[in-house]
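Heads up, one of the protein chains got dropped from this complex, but the rest are sitting where they should.
So, chain A:
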Amino acid sequence: MDRKQCCVKLSVQPSRGLMDEKFIVLVQNALPGSQLTIRALHQCEDGHSWEAFGHYTADTTGTIDVSEDPSIRGTYSGVEQMGLLWSLRPIPGSKPGLRMRKKNIQTPMEVTISVYQGHQTEGFADLVPLSGVVVERWYMAPGVRRIPVTEGGLTATLFLPSGPGPFPGLLDLWGGGGQLVEYRAALLASHGFASMAIDYLTSKFTMETGKMVDNQYFETAYRVLQQHPQVCGSKIAMIGLSFGTSMTLKMAIYSEVIKLSAAVCISGSHVQPVEGSVEEIMGFFQKNAGKTRFNEKNEAIWRDLLLPIPTDPSLKADVGRLQCPLLLVVGEDDQNWPAQESALDIKEMMARAGNSHLLTVLSYPNAGHLIEPPYTPHARSSTFKTVEIQEKVMCLWGGQTVEHSRAQEDAWKKILFFLRENLYGDRNPTLFSHL
């Protein structure tokens, strides 16, 4: 009984953490110098299984510390404290084009982390691990309140941090796939921002009438947030990804009602018909659909739809008129939107207008379009359906996994710092050291 590696101890600290928190995976009491595989397994809400693993060698004390020791090979290699999460990928034999996104954020993501004898690469389901633990990863901190919002015809969810408040507010917009995506807003509320995730493409109104929402919809969301007794009405920011960037810039620059303290635009562009409605902006993209390219795997590349960056000012949101700080997050390998080219043009426009002191650009080599909260598994491509197209397409998002994952981690920290500084007036945040 004792010749085999019984009593190998595996621990993950913390066993319950927020999605953006680091953990420490420790193996103890293994035979010194033994070869072991540490593996993570997660079954997502759709029922698909995802796995990640690294090959390690126990040191002379029989210990492996994932935050200090290198993985020799696996779904990640080198010293990668969080590799077991960000390198998760669908198990062999899964259907192609999957992307991991949590819909129900009131329950945690459960990951089983196990240690196996030897350096295994496949067939884990048929092996008995030496030890295993369950780890919970939460989008919502304890005490964060989730409040569905239907006032004024909105389809939205407000997340309030715990405590009396008042809290700075945040409007959170996702992209062309529509739906009410809550996880980023929940996580931002866990960091002290009253965050409202808004469905502006597939809202109840749109589903019932077939019509797209107009500018007033966003202004209503802003007003509802501003008037909430636990929200600091003079400190509201907006964060958008992809098509959400277009909306954010539009509101930040042109709305008479919306006065933002800051804006964060991820993987997007300022190219849009100025004064266009949501529908017209969508239509503008559709018009250029012929510029879609396909790679050798028949994955759709949409980055050319907005290229070349127009010189006609009526086709670009006038960033020279911006009055609040703007943080642009760009993946240089973004195959879906020309985020890098747009960022360069935005920089030029703001330099000419004299407000470039408001601009910060975070540009990441080899990062793709889907710059998500940290440790979200990277999807270089996945099946996607926009509200316009109505049929599923295999979309190329871009990015190389390692660099994309580093970009997610770095960008998130900087986004939190930026929001902290502009919404809380905190010039020296000490928090986030554990992230």
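Quick notes
Here is the rule we use: a residue touches a chain if its C-beta (ideal position, glycine included) is under 8 Å from a C-beta of that chain, and two chains touch if they have at least 3 such contacts; residues count from 1.
Quick note on the criterion: contacts and distances are computed from a predicted model.
Per the UniProt record, the absent chain's protein name among "Acyl-CoA thioesterase 15", "ATP synthase protein MI25", "serine C-palmitoyltransferase" or "EIF-2B GDP-GTP exchange factor subunit epsilon" is "Acyl-CoA thioesterase 15". Only one residue from A:L26, A:L98 or A:C232 touches the chain missing from this view: A:C232.
The chain omitted from view is touched by exactly one of A:P168, A:G268, A:G368 or A:G398, namely A:P168.
Chain A residues in contact with the hidden partner, per the touch definition given at the top, are 1-2, 6-7, 9-11, 13-18, 21, 29, 108, 110, 112, 114, 128-136, 138, 141-143, 162-168, 190, 192, 232-235, 420, 423-426, 428-431, 434.
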